[in-house]
Structures are given as C-alpha cells and as structure tokens.
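A short worksheet on the structure shown next.
Apart from one protein chain that is not included, each protein chain of the complex appears where it belongs.
On to subunit A.
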C-alpha cells in the first residue's frame, strides 16, 4: 500500500520511471517481527530454548520475505502489463487522431484500420468513430434536436398539468400509449445502469437521458419510446455530446434490424431469428441440436441482447467493444456476438436443461474474460453454404 501511495504522489514528475523504481523495494512488514528476550523481572530463557526461538524467528522472517517478494513480483508484472496496455492505447489514440480520422472516407475500410478497429477503439476517440460509422442518413441537425426537445418539454408540461393518468385502458396503440410512454421514460431512466449512479435522479446525466428519449418520441411519434432504448441512449451519452448522441441514436434506431425490433414487427423478428439459427447450426451443430431438443428458441435470449445491443447483459467495457465492431460490420455482428457467447459457454450449456440455459443466458456471468470472449466471437464464421448474412 505504501508503495502504491508514493508511486501516485510522484506521478506528475515522471510517472513510469518512478513507479518502476519503486518496485525494487525491500520487503517492509518483516520489520514488525522483533525477537525479544524475556522481560528482566522474569528468569532468562535457557540457552537451548533461546536458540530454538531464534531459529523459529529466522524461519518466519525468511518465509515472510519470500512471500512479499513473490507478491512484489506479481504486482510488478501486473503493472508492466498495464503500462504496455496504456502504451498501446496511447499509440492507438495517435493513429486514430492523426491518420485515420482526418482521412476517414478513404481509410475506414482499409485492412489496417479494420484490424485496429477490432482491437477496440480507445475511449477518447470512440464517440467520434461511432458517429462517423453510424453516419447521419437522416440529416438531423443540432437545430432539429432543439426543436424536438422543446416540443417534448411542452408535452411534459401539459401532461403534468392536464393529469389524465389512468385512462390508458383499452386504447391500444393510440395516443394513450404514447402518453404512457412519456410517463414510462421517467420510470425507466433511474433503472438504466443504476450501478453507475449517473443517470438516476440528481445524477449528472439524468436530464440528458431524459431529454434525448423525450426528443426522440417527438421526432418519431410512430415509434415512440420502447424499453431498451434507454440503455442505447445511455451508452451514447457516455461517449458523445448531447446533440451528437441524439443524432447517432436516431440514425442507429433507423437501421433495419433495430427498426424491426423496436417496432416489435413480429414477422421480421422471426425472419432474423430464423437467419440466426442457420448460422447457429452451421457454427455450433452440437449445441444447436441440444437447444432444439430442449425447445429453446432464440427469442428467449436474443430479444434482450438485440434490444439493448448487449449493453445490459455484458459488462459495459465489453459491450462498448461489441458496439465498436457493430459500427464496423453492422447488424451481422450482433448475431455473431450471440454465437460467440454461446460458443464460449458451449460446454456448460450442453449440460443444462431448458430453464437453466434460459436462466444462464438471461443473466450472464459478470466476470466474462474479455480476450477469450473476443477470440470465440472471431471463431464464428458468418458464411453458410457460401451465403453471407445479408443473403440469408
């Protein structure tokens, strides 16, 4: 702990050297072990006993030193790995900022960029890359966002003064549902990444999330607010300024796969599930047969994953890496990720029955190993009998 603190204190001067120098320290805690003779008012130890105690003491010190040295080495290794990672992120930031972003149109599809992209986009440029990759087909301007937001605020005001709550029965999909969805946004915001404590009432991004979702219901009243959207908007807010997050949000939801799901177009969703199953069978035939036998259909687990683009089910840093490649490869990658998860846990899943698989997949373990996870996604082939995803 001492070493950690002093390392931090010196950091501003020359971080790496200082931290590294500090690692060559001598084990400290052994100084707390002191061999003392008996107090003077007691008879002295016999020589033999004193000898024995000295020996035991020395053994204890040696062992403690060994243990500390081992721990110090482990810490050193971890630190070196972290430094290496930080260096590579630093280099990647430079490459993205100086080479790729200024020449986006020409470079975004090159092999080198695609490979770097797969490694994960550094957080500091992530928002920019996502924005460029998602594009702005809808030509939304910052002004349009302001107009939509103003309209949403108007509606909230009239809703809170009008107070026609409780009349939404049997009105089906009409105006009442949309009013209910404004009400629902309020309830859902605090349930979006609650552990981060930034979207909750009083948190720094509470109003931002509220604004983006509200503005969207005014921009696309035909779609409205659908649960799951709050997670997508939240991830964008973490990486982009408000208006840019809104632009990315609207364009992202406008993609065919997202539209099909958020409008709950059952027919189209089934088409997606069927296509997914083709690749499932191709890549993981054994597990596919096991799922079939247990009547476990893809809707059971895919709905949550696709609606929230994995941001609810995966740890946030992994979800962002999935988003990185999703921005590169499109909807196909969402289904590839699903197969990657199934592949990663294939051995466990084959031993489970319907309900345990369903339980497992709707509550994935929190400590997913990121490298193994991406290795297993990489191993998934999105080609079936010479057909690609789009053709299936």
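Everything below uses one rule, namely that a residue touches a chain if its C-beta (ideal position, glycine included) is under 8 Å from a C-beta of that chain, and two chains touch if they have at least 3 such contacts; residues count from 1.
Assume contacts and distances are computed from a predicted model.
Asks: Can you pick, from "NOL1/NOP2/sun family-domain-containing protein", "Structure-specific endonuclease subunit SLX4", "SWR1-complex protein 4" or "Ras-related protein Rab-19", the UniProt name of the chain not shown?
Replies: Per the UniProt record, the undisplayed chain of the complex is "Ras-related protein Rab-19".
Asks: Among the options A:45, A:142, A:356 or A:388, which residue touches the chain absent from this view?
Replies: Checking each option in A:45, A:142, A:356 or A:388, the one touching the absent chain turns out to be A:356.
Asks: Going by the contact rule already stated, which one of A:44, A:69, A:150 or A:264 would touch the omitted chain in the full complex?
Replies: Checking the options A:44, A:69, A:150 or A:264, the one contacting the hidden chain is A:264.
Asks: Thinking of the whole complex, not just what is shown, which of A:131, A:242, A:308 or A:376 touches the missing chain?
Replies: Touches the omitted chain: A:308.
Asks: Out of A:64, A:132 or A:226, which residue would touch the omitted chain in the full complex?
Replies: Among A:64, A:132 or A:226, only A:226 touches the chain that is not shown.
Asks: Go through subunit A and note every residue touching the omitted chain.
Replies: 165-166, 168-170, 173, 177, 180-181, 184, 187-188, 191-195, 224, 226-228, 230, 264, 266, 294-295, 299-300, 303-304, 307-308, 312, 353-356, 358-359, 362-363
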